[in-house]
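Note that one protein chain of the assembly has been removed; the remaining protein chains are unaltered in position.
Every chain is named by a letter (A and B) in the order it is written, and numbering of its residues begins at 1.
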Amino acid sequence: MTVPIQCTPDETFVLNLGPQHPATHGVLRVKLTMDGEYVVKAEPVLGYIHRMHEKMAESGTFAQFMPNTPRMDYLSALSYNQGYVMAVERAAGIEVPERAEYIRTITVELNRISSHLLWFGAFVLDLGGFTPLLYAFDDREKILDLLERITGSRLTYCYYRFGGVYNDIDDEFIAGTREFIKRLRSRLPSMYHDLVTGNIILIKRLRDIGFVTQETCRKYGATGPVLRGSGVQYDVRKNEPYSVYPELDFDIPCYPEGDSMARYMVRMDEITQSLRIIEQALDKLPEGPVNAKVPKVLKPGAGDCYCAVEAARGTFGCRLVCDGGKNPYRLKLRSPTFSNLSLFGEVAEGMILADALAFMGSLDLVIPCIDR
Amino acid sequence: MSDYWSDVINGTRSLVIGMNITVRELFKPVITEQYPHFVPVMTPRFRGHIELIGNEETGLPNCVVCGMCQRACPSSCITVAGEKPEGSKKKVLTKYILDFTKCSLCGSCVESCNFNAIKFSHDYNLASTRKEDYIFDLVKRLEEQS
Partner (left out) sequence: MNIIRQTKWTLLELFPEQKETEAAAEETAWNNALAAEAEARAEAAAKDKESVEGETPLDQIEAEMSSIDLIEKGKADSSPEQTEPPPVYDPETHDVPFSEIPEGPRADGVLVVKYASRGVHIDVQCSPEQVVESARLLDQAGFCLESISGVDWIKEEQMEVVYDYNRTDGQFCRVAVRVRIPRAEPLVPTVSDIYAGANWHERETHEFFGIKFEGHPCLEPLLLPEDADFHPLLKDFTP
(Lines give C-alpha, C1' and ligand atoms only; values in the text may rest on other atoms or scores of the structure.)
Protein backbone atom coordinates (compact mmCIF):
# COMPACT_ATOMS: atom_id res chain seq x y z
CA MET A 1 0.00 0.00 0.00
CA THR A 2 1.31 3.46 -0.83
CA VAL A 3 1.79 5.62 2.23
CA PRO A 4 2.75 9.29 2.11
CA ILE A 5 6.23 9.76 3.45
CA GLN A 6 6.83 12.22 6.23
CA CYS A 7 10.49 12.40 7.01
CA THR A 8 13.36 14.77 6.81
CA PRO A 9 16.03 13.90 4.27
CA ASP A 10 18.71 13.14 6.86
CA GLU A 11 16.69 10.25 8.21
CA THR A 12 17.07 8.38 4.95
CA PHE A 13 19.75 5.95 3.90
CA VAL A 14 20.88 4.55 0.57
CA LEU A 15 20.39 0.89 -0.22
CA ASN A 16 21.92 -0.76 -3.25
CA LEU A 17 19.69 -3.34 -4.84
CA GLY A 18 21.86 -5.37 -7.14
CA PRO A 19 23.81 -5.53 -9.44
CA GLN A 20 23.75 -9.16 -8.39
CA HIS A 21 20.35 -9.73 -6.92
CA PRO A 22 17.96 -12.56 -7.73
CA ALA A 23 14.96 -10.25 -7.93
CA THR A 24 16.43 -8.06 -10.65
CA HIS A 25 16.74 -11.01 -13.07
CA GLY A 26 20.13 -10.00 -14.29
CA VAL A 27 22.67 -7.36 -13.57
CA LEU A 28 20.51 -4.36 -12.82
CA ARG A 29 21.32 -2.08 -9.95
CA VAL A 30 18.74 0.11 -8.29
CA LYS A 31 19.92 2.86 -6.00
CA LEU A 32 17.20 3.09 -3.39
CA THR A 33 16.94 5.94 -0.96
CA MET A 34 15.05 4.44 1.94
CA ASP A 35 13.22 5.72 4.94
CA GLY A 36 12.96 2.61 7.07
CA GLU A 37 11.07 0.15 4.92
CA TYR A 38 9.71 2.81 2.58
CA VAL A 39 11.27 3.79 -0.72
CA VAL A 40 11.80 7.54 -0.97
CA LYS A 41 13.61 7.54 -4.28
CA ALA A 42 14.47 4.74 -6.67
CA GLU A 43 17.04 5.27 -9.36
CA PRO A 44 17.85 2.38 -11.69
CA VAL A 45 21.49 2.23 -12.76
CA LEU A 46 21.90 0.49 -16.10
CA GLY A 47 24.63 -0.63 -18.39
CA TYR A 48 26.22 -3.58 -16.60
CA ILE A 49 25.90 -5.77 -19.67
CA HIS A 50 25.88 -3.11 -22.32
CA ARG A 51 27.29 -4.57 -25.53
CA MET A 52 26.70 -1.77 -28.07
CA HIS A 53 24.63 -3.82 -30.49
CA GLU A 54 23.94 -0.67 -32.48
CA LYS A 55 27.61 -0.20 -33.30
CA MET A 56 27.96 -3.89 -34.14
CA ALA A 57 25.15 -3.45 -36.66
CA GLU A 58 27.05 -0.64 -38.38
CA SER A 59 30.25 -2.63 -38.68
CA GLY A 60 28.76 -5.72 -40.32
CA THR A 61 26.44 -6.47 -43.20
CA PHE A 62 22.69 -6.72 -42.80
CA ALA A 63 22.84 -10.51 -42.52
CA GLN A 64 25.74 -10.45 -40.10
CA PHE A 65 23.75 -8.54 -37.53
CA MET A 66 21.06 -11.22 -37.48
CA PRO A 67 22.64 -13.41 -34.75
CA ASN A 68 22.75 -10.36 -32.47
CA THR A 69 19.00 -9.84 -32.38
CA PRO A 70 18.11 -12.91 -30.30
CA ARG A 71 20.82 -11.97 -27.83
CA MET A 72 19.04 -8.76 -26.91
CA ASP A 73 16.04 -10.36 -25.32
CA TYR A 74 16.92 -13.99 -24.93
CA LEU A 75 13.45 -14.90 -23.71
CA SER A 76 11.44 -13.76 -26.70
CA ALA A 77 14.26 -13.98 -29.20
CA LEU A 78 12.07 -14.58 -32.21
CA SER A 79 10.10 -11.34 -31.78
CA TYR A 80 13.34 -9.39 -31.96
CA ASN A 81 14.50 -11.46 -34.87
CA GLN A 82 11.23 -10.71 -36.62
CA GLY A 83 11.39 -6.99 -35.86
CA TYR A 84 14.81 -6.62 -37.39
CA VAL A 85 14.02 -8.81 -40.39
CA MET A 86 10.82 -6.87 -41.04
CA ALA A 87 12.63 -3.54 -40.86
CA VAL A 88 15.15 -4.66 -43.45
CA GLU A 89 12.40 -6.13 -45.61
CA ARG A 90 10.55 -2.85 -45.46
CA ALA A 91 13.66 -0.90 -46.44
CA ALA A 92 14.54 -3.26 -49.29
CA GLY A 93 10.95 -3.85 -50.39
CA ILE A 94 11.04 -7.64 -50.04
CA GLU A 95 7.78 -9.58 -50.18
CA VAL A 96 7.57 -12.58 -47.88
CA PRO A 97 5.76 -15.74 -49.05
CA GLU A 98 2.56 -16.49 -47.19
CA ARG A 99 3.71 -19.83 -45.81
CA ALA A 100 6.76 -18.18 -44.32
CA GLU A 101 4.55 -15.57 -42.65
CA TYR A 102 2.43 -18.30 -41.10
CA ILE A 103 5.49 -20.17 -39.89
CA ARG A 104 6.79 -16.93 -38.39
CA THR A 105 3.51 -16.38 -36.61
CA ILE A 106 3.42 -19.92 -35.19
CA THR A 107 6.98 -19.85 -33.94
CA VAL A 108 6.85 -16.32 -32.56
CA GLU A 109 3.70 -17.10 -30.59
CA LEU A 110 5.25 -20.29 -29.21
CA ASN A 111 8.17 -18.14 -28.15
CA ARG A 112 5.81 -15.65 -26.55
CA ILE A 113 4.23 -18.42 -24.49
CA SER A 114 7.61 -19.72 -23.39
CA SER A 115 8.62 -16.20 -22.40
CA HIS A 116 5.45 -15.66 -20.38
CA LEU A 117 5.82 -19.07 -18.72
CA LEU A 118 9.34 -18.22 -17.62
CA TRP A 119 8.18 -14.85 -16.40
CA PHE A 120 5.37 -16.55 -14.48
CA GLY A 121 7.74 -18.93 -12.75
CA ALA A 122 10.35 -16.31 -11.97
CA PHE A 123 7.78 -13.79 -10.79
CA VAL A 124 6.17 -16.22 -8.37
CA LEU A 125 9.68 -17.17 -7.26
CA ASP A 126 10.30 -13.48 -6.48
CA LEU A 127 7.21 -13.53 -4.31
CA GLY A 128 8.44 -16.59 -2.46
CA GLY A 129 6.70 -19.49 -4.18
CA PHE A 130 9.13 -22.05 -5.50
CA THR A 131 6.88 -24.83 -6.81
CA PRO A 132 5.14 -23.02 -9.71
CA LEU A 133 8.53 -22.32 -11.30
CA LEU A 134 9.10 -26.03 -11.79
CA TYR A 135 5.67 -26.60 -13.33
CA ALA A 136 6.15 -23.63 -15.66
CA PHE A 137 9.54 -24.92 -16.73
CA ASP A 138 8.02 -28.32 -17.41
CA ASP A 139 5.70 -26.77 -20.00
CA ARG A 140 8.35 -24.40 -21.27
CA GLU A 141 10.64 -27.33 -21.89
CA LYS A 142 8.09 -28.71 -24.36
CA ILE A 143 8.23 -25.47 -26.34
CA LEU A 144 12.01 -25.45 -26.30
CA ASP A 145 12.02 -29.00 -27.63
CA LEU A 146 9.61 -28.03 -30.40
CA LEU A 147 11.57 -24.97 -31.40
CA GLU A 148 14.89 -26.77 -31.15
CA ARG A 149 13.64 -29.29 -33.68
CA ILE A 150 13.12 -26.62 -36.32
CA THR A 151 15.52 -23.82 -35.44
CA GLY A 152 18.46 -25.81 -34.13
CA SER A 153 18.91 -23.92 -30.89
CA ARG A 154 17.12 -23.81 -27.60
CA LEU A 155 17.27 -20.20 -26.51
CA THR A 156 18.81 -17.73 -28.94
CA TYR A 157 16.83 -18.72 -31.98
CA CYS A 158 17.93 -17.06 -35.16
CA TYR A 159 15.39 -18.58 -37.47
CA TYR A 160 14.10 -15.87 -39.78
CA ARG A 161 15.87 -14.73 -42.90
CA PHE A 162 15.25 -11.76 -45.14
CA GLY A 163 12.29 -12.84 -47.24
CA GLY A 164 11.39 -15.97 -45.33
CA VAL A 165 12.57 -18.45 -42.75
CA TYR A 166 15.67 -20.64 -42.46
CA ASN A 167 13.94 -23.89 -43.33
CA ASP A 168 10.49 -25.39 -43.56
CA ILE A 169 8.61 -26.97 -40.68
CA ASP A 170 7.74 -30.66 -40.79
CA ASP A 171 4.69 -32.72 -39.87
CA GLU A 172 6.23 -33.83 -36.63
CA PHE A 173 6.52 -30.22 -35.48
CA ILE A 174 2.89 -29.56 -36.40
CA ALA A 175 1.71 -32.66 -34.56
CA GLY A 176 3.87 -31.81 -31.57
CA THR A 177 2.53 -28.26 -31.46
CA ARG A 178 -1.06 -29.47 -31.56
CA GLU A 179 -0.35 -31.85 -28.73
CA PHE A 180 1.30 -29.06 -26.77
CA ILE A 181 -1.73 -26.79 -27.25
CA LYS A 182 -3.98 -29.50 -25.87
CA ARG A 183 -1.65 -30.09 -22.95
CA LEU A 184 -1.25 -26.46 -21.93
CA ARG A 185 -4.97 -25.79 -22.35
CA SER A 186 -5.76 -28.51 -19.85
CA ARG A 187 -3.02 -27.46 -17.46
CA LEU A 188 -3.67 -23.71 -17.48
CA PRO A 189 -6.87 -23.64 -15.40
CA SER A 190 -6.30 -26.74 -13.30
CA MET A 191 -2.73 -26.02 -12.42
CA TYR A 192 -1.60 -22.45 -12.99
CA HIS A 193 -4.80 -20.68 -12.05
CA ASP A 194 -5.85 -22.99 -9.22
CA LEU A 195 -2.39 -23.16 -7.74
CA VAL A 196 -1.26 -19.57 -8.16
CA THR A 197 -3.91 -17.13 -9.39
CA GLY A 198 -6.38 -18.04 -6.68
CA ASN A 199 -3.74 -18.23 -3.99
CA ILE A 200 -4.45 -15.84 -1.14
CA ILE A 201 -0.80 -14.95 -0.59
CA LEU A 202 -0.33 -13.96 -4.23
CA ILE A 203 -3.50 -11.89 -4.22
CA LYS A 204 -2.47 -10.08 -1.06
CA ARG A 205 0.94 -9.34 -2.51
CA LEU A 206 -0.30 -8.07 -5.87
CA ARG A 207 -3.73 -6.52 -5.56
CA ASP A 208 -3.82 -2.73 -5.17
CA ILE A 209 -0.04 -2.48 -5.35
CA GLY A 210 2.07 -0.73 -7.95
CA PHE A 211 -0.53 1.41 -9.66
CA VAL A 212 0.44 2.57 -13.12
CA THR A 213 -2.03 5.00 -14.63
CA GLN A 214 -2.72 5.38 -18.33
CA GLU A 215 -1.22 8.85 -18.29
CA THR A 216 2.03 7.55 -16.73
CA CYS A 217 2.21 4.91 -19.43
CA ARG A 218 1.76 7.51 -22.14
CA LYS A 219 4.30 9.91 -20.71
CA TYR A 220 6.91 7.20 -20.34
CA GLY A 221 6.06 5.35 -23.54
CA ALA A 222 5.35 2.11 -21.71
CA THR A 223 3.93 -0.66 -23.88
CA GLY A 224 2.96 -4.27 -23.76
CA PRO A 225 1.37 -5.92 -20.72
CA VAL A 226 2.23 -2.89 -18.57
CA LEU A 227 0.07 -0.70 -20.81
CA ARG A 228 -2.66 -3.30 -21.18
CA GLY A 229 -2.69 -3.80 -17.43
CA SER A 230 -3.58 -0.11 -17.13
CA GLY A 231 -6.65 -0.53 -19.27
CA VAL A 232 -5.32 0.62 -22.63
CA GLN A 233 -6.29 -1.83 -25.32
CA TYR A 234 -3.20 -1.45 -27.43
CA ASP A 235 -1.34 -4.22 -29.16
CA VAL A 236 0.79 -3.74 -32.26
CA ARG A 237 -0.54 -7.02 -33.63
CA LYS A 238 -4.07 -5.56 -33.67
CA ASN A 239 -3.57 -1.82 -34.00
CA GLU A 240 -0.82 -1.88 -36.57
CA PRO A 241 -1.40 -5.24 -38.21
CA TYR A 242 1.64 -6.93 -39.67
CA SER A 243 2.40 -10.43 -40.92
CA VAL A 244 -0.79 -12.54 -41.01
CA TYR A 245 -2.34 -11.29 -37.78
CA PRO A 246 -5.28 -9.56 -39.54
CA GLU A 247 -6.43 -12.96 -40.79
CA LEU A 248 -6.42 -14.53 -37.35
CA ASP A 249 -9.05 -14.12 -34.69
CA PHE A 250 -7.77 -13.22 -31.24
CA ASP A 251 -8.48 -10.80 -28.43
CA ILE A 252 -6.29 -8.35 -26.59
CA PRO A 253 -6.53 -9.07 -22.87
CA CYS A 254 -6.91 -5.82 -21.01
CA TYR A 255 -7.44 -5.11 -17.32
CA PRO A 256 -8.31 -1.61 -16.17
CA GLU A 257 -7.06 -1.85 -12.55
CA GLY A 258 -3.46 -0.86 -13.28
CA ASP A 259 -2.02 -2.81 -10.35
CA SER A 260 0.44 -5.69 -10.35
CA MET A 261 -2.41 -8.21 -10.37
CA ALA A 262 -3.74 -6.71 -13.61
CA ARG A 263 -0.36 -7.11 -15.31
CA TYR A 264 -0.19 -10.68 -14.04
CA MET A 265 -3.64 -11.45 -15.43
CA VAL A 266 -2.84 -9.83 -18.79
CA ARG A 267 0.13 -12.13 -19.28
CA MET A 268 -1.77 -15.23 -18.20
CA ASP A 269 -4.57 -14.37 -20.64
CA GLU A 270 -2.07 -13.71 -23.38
CA ILE A 271 -0.92 -17.32 -23.12
CA THR A 272 -4.48 -18.42 -23.88
CA GLN A 273 -4.74 -16.01 -26.80
CA SER A 274 -1.39 -17.14 -28.20
CA LEU A 275 -2.61 -20.72 -28.09
CA ARG A 276 -5.64 -19.61 -30.11
CA ILE A 277 -3.42 -17.87 -32.65
CA ILE A 278 -1.17 -20.90 -33.08
CA GLU A 279 -4.13 -23.24 -33.51
CA GLN A 280 -5.67 -21.05 -36.22
CA ALA A 281 -2.36 -20.53 -37.97
CA LEU A 282 -1.76 -24.28 -38.05
CA ASP A 283 -5.21 -24.81 -39.55
CA LYS A 284 -4.68 -22.17 -42.20
CA LEU A 285 -1.06 -23.00 -42.97
CA PRO A 286 -0.80 -22.80 -46.79
CA GLU A 287 1.55 -24.75 -49.03
CA GLY A 288 4.26 -23.00 -50.93
CA PRO A 289 7.80 -21.76 -50.71
CA VAL A 290 9.23 -20.46 -47.44
CA ASN A 291 11.80 -18.16 -48.96
CA ALA A 292 11.57 -15.27 -51.38
CA LYS A 293 14.31 -14.66 -53.89
CA VAL A 294 16.69 -12.29 -52.17
CA PRO A 295 20.15 -11.29 -53.37
CA LYS A 296 22.93 -12.67 -51.21
CA VAL A 297 24.38 -9.24 -50.52
CA LEU A 298 21.50 -6.98 -49.64
CA LYS A 299 21.74 -3.31 -50.57
CA PRO A 300 18.57 -1.37 -49.75
CA GLY A 301 18.32 2.09 -51.25
CA ALA A 302 19.15 5.19 -49.25
CA GLY A 303 16.49 6.29 -46.82
CA ASP A 304 15.18 5.32 -43.44
CA CYS A 305 12.21 3.43 -42.12
CA TYR A 306 10.68 2.43 -38.84
CA CYS A 307 9.25 -0.95 -37.99
CA ALA A 308 7.51 -2.05 -34.81
CA VAL A 309 6.46 -5.49 -33.67
CA GLU A 310 4.82 -6.75 -30.51
CA ALA A 311 7.42 -8.59 -28.49
CA ALA A 312 6.48 -10.42 -25.31
CA ARG A 313 7.28 -7.32 -23.26
CA GLY A 314 5.88 -4.61 -25.50
CA THR A 315 6.65 -2.74 -28.67
CA PHE A 316 10.02 -3.52 -30.13
CA GLY A 317 10.93 -0.91 -32.71
CA CYS A 318 13.71 -0.71 -35.25
CA ARG A 319 14.68 2.52 -36.93
CA LEU A 320 16.88 1.58 -39.83
CA VAL A 321 18.83 4.22 -41.74
CA CYS A 322 20.44 3.06 -44.98
CA ASP A 323 22.84 4.96 -47.18
CA GLY A 324 22.72 2.55 -50.10
CA GLY A 325 25.64 0.47 -48.89
CA LYS A 326 25.71 -3.13 -47.74
CA ASN A 327 25.96 -2.21 -44.06
CA PRO A 328 23.22 -0.50 -42.07
CA TYR A 329 24.16 3.15 -41.70
CA ARG A 330 22.42 3.37 -38.35
CA LEU A 331 20.17 0.98 -36.52
CA LYS A 332 18.27 2.18 -33.51
CA LEU A 333 16.81 -0.58 -31.41
CA ARG A 334 13.91 0.55 -29.29
CA SER A 335 13.54 -1.99 -26.54
CA PRO A 336 10.23 -2.12 -24.69
CA THR A 337 11.68 -2.84 -21.25
CA PHE A 338 13.88 0.26 -21.44
CA SER A 339 10.77 2.43 -21.45
CA ASN A 340 8.90 0.16 -19.06
CA LEU A 341 11.69 0.37 -16.48
CA SER A 342 11.96 4.14 -16.79
CA LEU A 343 8.65 4.54 -14.98
CA PHE A 344 9.84 2.40 -12.07
CA GLY A 345 11.40 5.36 -10.27
CA GLU A 346 8.20 7.35 -10.27
CA VAL A 347 5.83 4.55 -9.35
CA ALA A 348 8.02 2.94 -6.69
CA GLU A 349 8.16 6.12 -4.61
CA GLY A 350 6.45 5.56 -1.29
CA MET A 351 6.22 1.78 -1.58
CA ILE A 352 7.47 -0.74 0.93
CA LEU A 353 10.65 -2.37 -0.35
CA ALA A 354 9.03 -5.80 -0.66
CA ASP A 355 6.19 -4.33 -2.70
CA ALA A 356 8.61 -2.42 -4.89
CA LEU A 357 10.29 -5.73 -5.72
CA ALA A 358 6.95 -7.33 -6.53
CA PHE A 359 6.18 -4.35 -8.74
CA MET A 360 9.53 -4.66 -10.46
CA GLY A 361 8.82 -8.32 -11.11
CA SER A 362 5.48 -7.45 -12.66
CA LEU A 363 7.24 -5.18 -15.17
CA ASP A 364 8.93 -8.29 -16.59
CA LEU A 365 12.44 -6.99 -17.04
CA VAL A 366 15.06 -8.61 -19.19
CA ILE A 367 18.30 -6.77 -18.58
CA PRO A 368 20.17 -7.57 -21.83
CA CYS A 369 17.25 -6.02 -23.66
CA ILE A 370 17.47 -2.81 -21.60
CA ASP A 371 21.22 -2.50 -21.86
CA ARG A 372 21.52 -3.69 -25.44
CA MET B 1 -15.26 -7.95 9.87
CA SER B 2 -17.10 -10.15 7.38
CA ASP B 3 -14.33 -9.33 4.90
CA TYR B 4 -11.83 -10.68 7.33
CA TRP B 5 -13.64 -13.99 7.78
CA SER B 6 -14.27 -14.43 4.05
CA ASP B 7 -10.56 -13.78 3.53
CA VAL B 8 -9.70 -16.44 6.07
CA ILE B 9 -12.09 -19.00 4.60
CA ASN B 10 -11.26 -18.32 0.94
CA GLY B 11 -7.57 -18.11 1.74
CA THR B 12 -7.57 -21.45 3.54
CA ARG B 13 -9.48 -23.00 0.67
CA SER B 14 -7.00 -21.65 -1.89
CA LEU B 15 -4.11 -23.03 0.11
CA VAL B 16 -5.77 -26.45 0.39
CA ILE B 17 -6.37 -26.50 -3.38
CA GLY B 18 -2.73 -25.59 -3.94
CA MET B 19 -1.53 -28.31 -1.61
CA ASN B 20 -3.76 -30.83 -3.43
CA ILE B 21 -2.14 -29.99 -6.74
CA THR B 22 1.35 -30.23 -5.29
CA VAL B 23 0.63 -33.58 -3.69
CA ARG B 24 -0.92 -34.88 -6.90
CA GLU B 25 2.17 -33.86 -8.85
CA LEU B 26 4.41 -35.46 -6.26
CA PHE B 27 3.29 -38.95 -7.28
CA LYS B 28 3.66 -38.37 -11.01
CA PRO B 29 6.66 -39.82 -12.84
CA VAL B 30 9.90 -37.86 -12.90
CA ILE B 31 10.06 -35.56 -15.92
CA THR B 32 13.67 -34.48 -15.78
CA GLU B 33 16.28 -36.38 -17.74
CA GLN B 34 18.84 -38.08 -15.52
CA TYR B 35 21.73 -36.72 -17.52
CA PRO B 36 24.83 -38.90 -17.05
CA HIS B 37 22.74 -42.08 -17.10
CA PHE B 38 20.60 -40.94 -19.96
CA VAL B 39 22.29 -39.05 -22.77
CA PRO B 40 19.87 -37.09 -24.92
CA VAL B 41 20.02 -37.41 -28.68
CA MET B 42 20.28 -34.10 -30.50
CA THR B 43 17.76 -33.28 -33.19
CA PRO B 44 19.00 -33.36 -36.80
CA ARG B 45 18.97 -29.56 -37.04
CA PHE B 46 20.89 -29.04 -33.82
CA ARG B 47 23.50 -26.34 -34.27
CA GLY B 48 26.71 -27.40 -32.64
CA HIS B 49 30.10 -26.15 -33.74
CA ILE B 50 30.89 -26.74 -37.40
CA GLU B 51 32.89 -29.56 -38.91
CA LEU B 52 34.09 -30.39 -42.40
CA ILE B 53 32.31 -32.83 -44.66
CA GLY B 54 34.57 -35.33 -46.32
CA ASN B 55 34.10 -36.67 -49.83
CA GLU B 56 32.39 -40.04 -49.63
CA GLU B 57 34.89 -41.78 -51.86
CA THR B 58 38.21 -40.16 -51.11
CA GLY B 59 37.58 -38.90 -47.58
CA LEU B 60 39.17 -35.60 -48.48
CA PRO B 61 37.30 -32.42 -47.52
CA ASN B 62 34.75 -31.05 -49.97
CA CYS B 63 36.04 -27.56 -49.29
CA VAL B 64 37.39 -25.63 -52.29
CA VAL B 65 38.82 -22.77 -50.16
CA CYS B 66 36.54 -20.10 -51.60
CA GLY B 67 36.56 -18.22 -48.30
CA MET B 68 32.82 -17.48 -48.23
CA CYS B 69 32.43 -18.82 -44.68
CA GLN B 70 35.32 -16.72 -43.51
CA ARG B 71 33.69 -13.58 -44.91
CA ALA B 72 30.19 -14.44 -43.70
CA CYS B 73 31.26 -15.00 -40.10
CA PRO B 74 30.15 -12.03 -37.95
CA SER B 75 32.79 -12.63 -35.29
CA SER B 76 35.59 -13.68 -37.67
CA CYS B 77 36.41 -16.93 -35.94
CA ILE B 78 37.16 -18.98 -39.07
CA THR B 79 40.59 -19.09 -40.69
CA VAL B 80 40.85 -20.95 -43.98
CA ALA B 81 44.03 -21.53 -45.95
CA GLY B 82 44.71 -23.57 -49.02
CA GLU B 83 47.33 -24.08 -51.66
CA LYS B 84 47.40 -25.02 -55.30
CA PRO B 85 49.46 -28.15 -55.84
CA GLU B 86 51.42 -28.14 -59.07
CA GLY B 87 49.51 -29.45 -62.03
CA SER B 88 46.15 -29.06 -60.33
CA LYS B 89 43.54 -26.43 -61.12
CA LYS B 90 41.70 -26.64 -57.81
CA LYS B 91 42.89 -25.35 -54.50
CA VAL B 92 43.35 -27.89 -51.75
CA LEU B 93 42.46 -27.16 -48.15
CA THR B 94 45.45 -27.17 -45.84
CA LYS B 95 44.16 -25.40 -42.78
CA TYR B 96 40.70 -24.83 -41.35
CA ILE B 97 40.81 -23.34 -37.87
CA LEU B 98 37.66 -22.58 -35.91
CA ASP B 99 38.13 -20.34 -32.90
CA PHE B 100 35.24 -21.67 -30.86
CA THR B 101 35.79 -19.17 -28.06
CA LYS B 102 34.40 -16.44 -30.30
CA CYS B 103 31.80 -18.50 -32.18
CA SER B 104 28.18 -17.74 -31.38
CA LEU B 105 26.79 -20.73 -33.30
CA CYS B 106 24.78 -18.54 -35.66
CA GLY B 107 25.31 -20.79 -38.66
CA SER B 108 26.06 -18.05 -41.16
CA CYS B 109 29.04 -20.06 -42.41
CA VAL B 110 27.00 -23.16 -43.19
CA GLU B 111 24.40 -21.04 -44.98
CA SER B 112 26.98 -19.24 -47.06
CA CYS B 113 28.69 -22.46 -48.21
CA ASN B 114 27.82 -23.43 -51.77
CA PHE B 115 29.91 -26.60 -51.93
CA ASN B 116 28.40 -28.74 -49.14
CA ALA B 117 31.69 -28.55 -47.30
CA ILE B 118 30.68 -27.79 -43.71
CA LYS B 119 27.94 -28.98 -41.39
CA PHE B 120 26.97 -28.66 -37.75
CA SER B 121 28.33 -31.31 -35.47
CA HIS B 122 26.15 -32.73 -32.74
CA ASP B 123 28.68 -32.29 -29.97
CA TYR B 124 27.18 -30.47 -27.05
CA ASN B 125 29.05 -31.63 -23.98
CA LEU B 126 32.19 -29.63 -24.57
CA ALA B 127 33.98 -28.72 -21.40
CA SER B 128 37.53 -27.87 -20.68
CA THR B 129 39.64 -25.85 -18.31
CA ARG B 130 42.02 -24.65 -20.99
CA LYS B 131 41.23 -22.01 -23.58
CA GLU B 132 43.43 -23.64 -26.24
CA ASP B 133 41.14 -26.67 -26.35
CA TYR B 134 38.60 -24.56 -28.18
CA ILE B 135 40.78 -23.69 -31.13
CA PHE B 136 39.59 -26.51 -33.33
CA ASP B 137 41.65 -27.78 -36.23
CA LEU B 138 38.85 -29.12 -38.39
CA VAL B 139 41.11 -30.75 -40.99
CA LYS B 140 42.69 -32.87 -38.30
CA ARG B 141 39.27 -33.65 -36.87
CA LEU B 142 38.11 -34.91 -40.26
CA GLU B 143 41.18 -37.11 -40.60
CA GLU B 144 40.54 -38.60 -37.19
CA GLN B 145 36.90 -39.28 -38.03
CA SER B 146 37.62 -41.19 -41.21
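Operating definition for what follows: a residue touches a chain if its C-beta (ideal position, glycine included) is under 8 Å from a C-beta of that chain, and two chains touch if they have at least 3 such contacts.
This structure is a prediction, so every number in the text was calculated from the model and none was measured.
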Shown chains that the omitted chain touches within the full complex: A
Residues in chain A touching the chain absent from view: 46-47, 50, 52, 54-55, 58, 87, 90, 93, 217-223, 227, 232-234, 239-240, 302-308, 315, 317, 319, 321, 329-330, 332, 334, 338-339, 342-343, 346, 371-372
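What we mean here is this: only the chains that are shown with their structure count from here on.
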Whole-Å gap between the CA centroids of chain A and chain B: 25
Contacting residues of chain A [partner chain B, same complex]: 56, 60, 63-68, 71, 131, 135, 138, 141, 148-153, 156, 158, 166-167, 190-191, 194-196, 198-201, 296
Chain B to chain A touching residues, read off their complex: 7, 10-12, 14-15, 17-18, 21-22, 25, 31, 43, 45-47, 72, 74, 104-108, 111-112, 120
